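Every protein chain except one is present and positioned as in the full complex.
Right, chain A next:
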């Protein structure tokens, strides 16, 4: 891993690493293996949810001041959360996120469910100065989250992701009752633990169908967080419904154009920051309100406005690209070149697309599945008759 030399510089890191080598040789965690493990193609051909509503609960209790993540758990978590929010909206453009913090036995909303990454990131940046006190309350956080989530329509996913540093929770009532409620509301709760496995989280995630992971170090933390960017498999019981969506036209008017009339972007009306008047923008096809950014829900007529690329990016979750077949290079007759990067296949194994049988190297295979979400050769075959 790239992080290894950097970590070794810190004396604590080195100390922890030596004991890692000496005391736990038993099992190799395949997490770091490029092929197996959790990071790649954990689902084969599974239909994933396209519209998600995720509440992220961030523990801000006393234990977040622990310095086993640098500079401390809170700062590290918030920094990673910024990356998470960015990535999340990149991969799930028509989904929403909200952030809840919990400390001192209470839970508070940092941001409401919304589809705009900027707002969340600003809030996260501000939260760095939070004083970490008391204990977290799982019950209150979950309760706060379901107050909003339960009103979300059935065709969307309802998810809660908890980042829990503390090993205790201070609850006003029996949490097992709440777990039953969560289950009946089909809310999926996942937990990322920062210190160790806590029983109540195991039960919580198992009952609600979520995942439970505990971090080993910062890079592992990031990996685990990134797992949640990919939408969870859509349950067969979730409703299917048609949603009206608008594809607004982007108009660009130059300043020299006499007819151009500057207008306010509707999304900036409520906030004082950002550009006020602009000449161009996206016009809602229904009511002609102006927006500078997409995706957004029209403030005037309530129509969801997206651009085609947004939809396409979410769309691939519905029809995920099939996993490529791994086979040894020796099987390949003739030239051994990767169809994508045209480099020679030097590794022992190669990957071939099951539909067009083109051959790719490991790097390209990863790139195709992680970023492109479509096989370039298949598309080429379709366009060239």
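Just so it is clear, a contact is a pair of C-beta atoms (placed from the backbone, for glycine too) under 8 Å apart; a residue touches a chain by one contact, two chains touch by 3 or more; residues count from 1.
As a convention for this text, contacts and distances are computed from a predicted model.
Engineer: Choose one: "Coatomer subunit gamma", "Transmembrane channel-like protein", "NEDD8-activating enzyme E1 regulatory subunit" or "General transcription and DNA repair factor IIH helicase subunit XPD". The correct choice is the protein name in UniProt for the chain not shown.
Structural biologist: The missing chain's protein name, per its UniProt entry, is "General transcription and DNA repair factor IIH helicase subunit XPD".
Engineer: Determine which one of A:152, A:214, A:245 or A:287 touches the chain that has been left out.
Structural biologist: The one listed residue touching the chain not shown is A:214.
Engineer: Per the definition of touch given earlier, which of A:75, A:195 or A:307 contacts the omitted chain?
Structural biologist: Checking the options A:75, A:195 or A:307, the one contacting the hidden chain is A:195.
Engineer: Sort through A:75, A:148 or A:168 and give me the one touching the missing partner chain.
Structural biologist: Only one listed residue reaches the unshown chain, and that is A:168.
Engineer: For the chain that got dropped from the picture, name the residues of chain A it touches.
Structural biologist: Answer for chain A: residues 15-16, 19-20, 22-24, 26-27, 29, 31, 63, 68, 135, 138, 167-171, 174-176, 193, 195-202, 213-216 touch the chain left out.
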